[in-house]
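Here is the structure we will look at, set down as C-alpha cells.
Only a single protein chain was left out; the remaining protein chains are all shown in position.
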Amino acid sequence: MIYLYFAAGIGLTVALQMVQAPRKRLAIGALLAAILLLGPLVNGNDATLNVLADAGIYIVLALGLNVVVGYAGLLDLGYAAFFAIGAYAYALLASPQLGIHLPFWAILFIAAALASLFGIVLGAPTLRLHGDYLAIVTLGFGEIVPQVFQNLTKLTGGPNGIAALDFPTFFGRSFGQGSMPYYYVSLGAIALTLLLVRNLRDSRLGRAWMAIREDELAAKHVGINTTAVKLAAFALGASFSGLGGVIFAAKLSLVSPDLFQFQLSVLIVSMLVLGGMGNIAGVVVGALVLTFVNGVLLPQANTMAAAVHLNVDFGQYHFLIYGAILVGIMLFRPGGLLPNRQRSEELTNPQAGTS
Amino acid sequence: MALLELHCISKRFGRVSALAGVSFAVERGELLAVIGPNGAGKSTIFNAITGIYAPDAGSIEFDGARIDGRPTYQIAVAGIARTFQNVRLFTFMPAIDNVMAGEHARLRSNLFASLLHVPGERREEARARERARELLAFVGLERVRNVEAGSLDYGSQRRLEIARALASRPQLLLLDEPAAGMNPREKASLRDLLQAIRARGVTQMLVEHDMSLVMSASERIVVLDRGEKIAQGPPAQIRADRRVIEAYLGAGA
Partner (left out) sequence: MHQFLAQLVNGISLGGIYALIALGYTMVYGIVELINFAHGDVYTLGSFFALTILAALGVTGEVHGPMLVADIAIAALGAALLCGIVGLLIERLAYRRLRDAPRLAPLITAIGVSFILENVMQVWKGPSPVQFPSLIPNPTLSLGALDVNVKQLVIVGLAVATMFALQVFVARTRLGKAMRATAQDRDAAQLMGINVNATIALTFLIGGALAGIAGFVSGVYYQSTWFFNGFGAGLKAFTAAVMGGIGNLAGAMLGGFAIGIIESFSTWLIGGQWSNVVVFAILILVLVFRPSGLLGESRPTKV
C-alpha cells in the first residue's frame, strides 16, 4: 500500500511537470488529491501513515529550503537549526516542561514567526558573504543551535530532551496516538506551502531573486535592494522549517538534540540536489524519493537480508547513499532529476550567474 | 539647476589615479557624450555615479540631492539607470522578464502581497507586463519577448538592456559604449533610438568610442584624458579643439 502512495506521489508529480495542457493538469491534480485524501480512509495502516506524514514534513522543508537555495541562490547548510527551533518551541509551549500548554495551531504560527526571526538575526550580518563562506556560517549556526539546546539542561532537558508533549486537539478532539491526524495536517501544510511558494515565484520578489542569481550587480542597478531581498528569502525559508518542526515534534511527542544535527540539513539539501533545485515539482520528487529510500527501501532491504541470514544493517549506509547522490548528481546531472532550466544552466555554465 | 552635477571628483585605485578633480554637469533633457582615449576614466565616472564605488573626493548631486557614497540600488530608485560595457542581462530569463525586473523600483508589491497574491498585486503584475511589452515594442523587440535573453543576437541584447534600463522610468540614462561591436546599420538604428529616448524626455549620458555616433547624436561633449577633463562643448567646437586632437594623437574615427 505504501508503495502505491509513493508511486502515485512521484509519478503524478512528474506528470504535472511534463504535461502542459491545463485541463490535463487539473485531472492529474484531482487524481493525486483523491488518492492522498481518500487513501487513508480505505487503508489506514498506522505505520504507513507515519512514514507518509514524515514525507509530508520533509516536503515542506524541501520547499522551504528551495526558496533559499533554489530561488535566491543562498547555500544554507544549517537548515536543521530552524527545524529544531520550531520543534523545541512546541516542546516548551505544549508540555509539562514549563507547565505551558498552548494549542498546537497557535504554536504553528508562533514557531514560524520565531524561526523567521532567527533567520533575520542570522542573515542580516552574514548574507553579504559570498557563497562558500555563507555556507560555512550557516553550518556553524546549525551546529550551535542543537548544542545550545543540549547544554541548557534545566530548560530543555539536555541530551534527553523533552518528552510527553501534548497531543494537539482539533475542535476539542485530541489527536491521540495515531498517525492519521498528523498525515492530514502535513498534507495541509504541503498545500499551504505550495501555494505560498508558487505565488512567490511568479511575483516581483521572485523575479528579484532570479535577477540576483543571474547578475547581482545588474540587479542592484535596477533598484533591487539585494540585502533585503536575500534576507526575505532566508527568513521565509526559516519559517517553513520552523513550521515543519512543530508538526514533527507533535507527532513524535518528543524532542531531543540528536534529531537536529548536520545530517538533517544535508538530507534536505540532498533532496533539492536530487530532485532539481529551483523547481517545485523537482523538489517534491526529491523529497519523496529520499524519504522512500530511508523509510521504506532500507528497512525493507534489512528485512530481506535478515530473511536470508545476511548480517547486514543497511540503515548504517544512509550517509553513503546521500554522499553518493550528491557527488553523482553534481558530476553527471547537476540540474537534478527534474531540472529547472535556468538553475541547471547556472550549475554547469561558468559564465552564467555572477555574484 | 542641472540634473546631474559632478564636483571635483577624484578616484584612485592603488597608485593609479583614475580621476583627478573632474567637474561637469548634465543638463535636463540633453544628450551628453563623454569621450577620451583609453584609460581616461570614462567608465570610472559611470561607476562612481551609480555607486559601485564612492569617489575619494568630491561630490555628485542628482536632482539637487547628493548621491555619492549611497548604495547602488538607492541611486537606481532615485532615477538613474544604466547599461553596461559588457552586456549584463539576466541571461536565462525571457526578454520580457528582464524588462519586468527592470521595473522593480517602480512596483509596490511587498512581501505579503507577493505571498498572498492579493488582487492588488495581480493587477500590478498585469500592468507591469503591459508596460514591459510597450518598452520592448519601443526598442523593436516585441516579437522576441518570450525568448531567453542569452539567445538573442548581440544587437538585440544591447537594445534589450536599454529597454530594461528604461523600465525604471529613469530621469537619467547612462549608456556605456552602446555601439561597441555594432555594424553601421545597427549604429544608425541606435542613433534613432537615442533620439526617440530623448523625445521621451529622458536625459542621456553616453560613453562612446565611435566618433561619428558621438558627433551626430550628442549636443554636448566632455573630453577626459588621463583622469582630467580637458575640454567640453558642442561637437563642432570639440572637433576643432587642439588639446583634444593631441590627446587622441590623431587616432579615433
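Labels A and B are assigned to the chains in the order they are written; within every chain, residues are numbered from 1.
Simple rule for what comes next: a contact is a pair of C-beta atoms (placed from the backbone, for glycine too) under 8 Å apart; a residue touches a chain by one contact, two chains touch by 3 or more.
Keep in mind that this is a model prediction, so the values were computed, not measured.
When the full complex is taken into account, the listed residue touching the unshown chain is A:322, out of A:6, A:118, A:209 or A:322. Across A:66, A:116, A:150 or A:179, the residue that sits in touch with the chain not pictured is A:150.
For subunit A, the residues in touch with the chain missing from this view are 73, 75, 77, 125-126, 129-133, 135-137, 139-141, 143-144, 147-148, 150-151, 217, 262, 266, 269, 273, 316-320, 322-328, 330-331, 334, 346-348, 350, 352-353.
We adopt the following convention: only the chains that are shown with their structure count from here on.
Distance between subunit A and subunit B, defined via averaged C-alpha coordinates, is recorded as 43 Å.
Of all residues in subunit B, only 50, 52, 71-73, 76-77, 81-82, 84, 88-93, 97, 100-107, 109, 111, 113-117, 121, 124-125, 128, 150, 164-165, 167-168 touch subunit A in the complex they form. Those residues of subunit A that touch subunit B in the shared complex are 196, 199-200, 202-208, 210-211, 214-215, 217-226, 232, 236, 341-342, 345-346, 351-352, 354.
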